[in-house]
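In this view, the complex is presented without one of its protein chains, the others remaining in place.
Take a look at subunit A:
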Amino acid sequence: MGLRNVITIIKILRGAISMAALLTVSLAANAQMQVGLNKDSLKRVLSKMPDDTLKARMLITLGQQYESNRPDSAVYYYKLCDQLSRQLHYSFGTLRYISNYTAVLNVQGRFDESLQLNLRAVEISRKEGLKQELVKALMNTGAVYQYKEDYARAISYYLQALPLIEAGGSIQNLSFAYGNLCGLYRSIKQTDKALFYARLALKYAEKNNDPYATTAACINIGNALKDGGKITESINYLQRAHLLALSINDNNYQETALIGIADAYLQLKQPGRYIGFFRQALPLAEAIGDVSGQAYSLSGICMGLFWQKQYREAETRLTSGIRFAKQHDQKEVLSQMLLLMSDVQIALGKADHSQAYRSQYDSVSNILLNAPLLKNIQELETKYGLAKKQKEVLEKNLLLAKKEREAQRQRQWLIAATAGIALLVMLVVLGYRYYRQKQNLNQKALQVLKAEQESERLKAVIEGEQQERRRISREMHDDMGAGLTRMLFLSRAMGTQNDMADKIGATAEDLIKKMNEVIWTMNDEEDTLDSLIAYIRSTSAEMLENAGLEYNITINETKGATPLNREFRRNIYLAVKEALHNVIKHAEASGVQITLSNNGDLEIMVRDNGKGISNEVKPRIGNGMKNMRKRMEQLGGRIEVSHEQGTCIRFVVPLPV
């Protein structure tokens, strides 16, 4: 008889916890709950992130990884998110912190703290106009009131949320709302209605293909059926919930489903079955820190052992179970275990021990409820409360209808306002047209406008052509470059002993170098004197370095920003390159001095310490000389060649103005 009482109380508690889990899931899923991620790699990523809103969201994700087995760590990361969001004035982050942290608080039974935070969330989301967040905050606040058994307030918050959800919320939220309504009706012992809402919740959860909501709904249906005495049917749903919870690897749901199943078998008086389910539930309850679940499971195991006549083991388990219940102030379970212990002691033939436990039981149950009289009073009070609550539900339904009427009125207002705005816009447009027409009458202005438009169009055409040319040349260079590189690697693959392959490779390499030069000339970003000088400087230094010649490059102050066109840059660069080529190939020099300066004209001097241009080499360098001369002529400049201890070539070119 006593035990039934415990079961009832635990059932309410279990209901509460299953709802806590439902809340967590439903809310977190909205914000993309991702469990089963690698915590270490998350932490690594996190450590490299700057302190921004992305990091705040990441902290929540990391916390969620810990929620079902290390709630302390989860809370640590949620609080970090809170701090960061405060710094950044990031309300969305603060709301995420509240919804996730209060889920943990609810599981731990710290409802008052949870309530304060959720009320703050309602306020914030209202102020910031975050509709989805407001729905969550309202539902969460309702749920906390439900845990606190303040059903009137719970209903009032759900009713504030329902119109918002039905107007534009997700299927998921609907399933969530119906699930909580089921819990509410269970609390006021209206089994049929509870079952009705639980089935609705399941329908929407399945429609949304959401395993978390489906699990929660199955647990709710199972519990509602159990309330209605349909134990076997109830077990089917709870079994389904357990399998689902296993597949999504959620400890909370697994524990709730297992205790539900065990409780059902307990009602069917099948110790062979329920003892196993309680044993499975116990470690899970420990893992999620659910003290009442642990105590209840321990008590269930002992009960099973007693009925299976394993008195010795029952005694040992009860001893530790009683200690645990005392430690955690689980009075209901404690009194049951004391009573059971007294029975166990009789079975073991220790009448005096039995008597001692019996008197302990009496004192605990005296504290708990003062004899059947108190119980009757309580029952009467419950009945009175029930009637009152039913009345309240009715009143709230009326309120809902009233709100619907209000919403209707608001909609009408909105339509009227929209029509007004449309009229206003039309007037403005008409006014603008009238103004434009008047303006167009001014012939001269119109002509100017046309000319401007024409020039804009031309500019666009030219720009388009330039872009197209750039694109084609880039594509060509890319294709040619890729082909040449492939050739180079193919020739290398043919092996070093093959002379032809070497030559092909060298040719490809040379071509790629030339293509690089073309790319540089084509690049409009490189169209300054500075850029030209830097390019000449680095390529010359590299050439001479590779040839093993000493060199010295002097640059006298230049007007660096002077813009130069492609043609100019190309001709100058190639002329200098040709000159250096001659020195390396034919002059037999050991050192080169290059001097660049500009005093109105650009002057480049290449001086070597070689043997000078002999008659012997003259024909070989003749072509190169001709090229250099031609390039200088094209630019309106000149080339001067002198011989004194080697050769000195001087290019003098006027800079374009």
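Keep this in mind: contacts are C-beta pairs under 8 Å (C-beta built on N, C-alpha and C of every residue); 3 or more make two chains touch, one makes a residue touch a chain; residues count from 1.
Everything that follows uses one rule, which is that contacts and distances are computed from a predicted model.
A.B. asks: Look at the options "Inactive transglutaminase family protein", "Response regulator transcription factor", "[FeFe] hydrogenase H-cluster radical SAM maturase HydG" or "AlgX/AlgJ SGNH hydrolase-like domain-containing protein" and return the one that UniProt uses as the protein name of the missing chain.
C.D. replies: The chain we cannot see is, by its UniProt record, "Response regulator transcription factor".
A.B. asks: May I ask which residue of A:A152, A:L449, A:I472 or A:L490 touches the chain that does not appear here?
C.D. replies: A:L490
A.B. asks: For the chain left out of this view, which of A:S538, A:N599, A:N623 or A:S642 touches it?
C.D. replies: Checking each option in A:S538, A:N599, A:N623 or A:S642, the one touching the absent chain turns out to be A:S538.
A.B. asks: Looking at the full complex, which residue from A:L400, A:I512 or A:A547 touches the chain that isn't shown here?
C.D. replies: Counting the whole complex, the residue in contact with the absent chain is A:I512.
A.B. asks: Considering the whole complex rather than only what is displayed, give the residues of subunit A touching the chain that is not shown.
C.D. replies: Contacting residues on subunit A, toward the hidden partner: 41, 44-45, 48, 50, 52-54, 477-478, 481-482, 484-486, 488-490, 492-493, 508-509, 512-513, 515-516, 519-520, 523, 525-526, 530-531, 533-538, 541-542, 545, 555.
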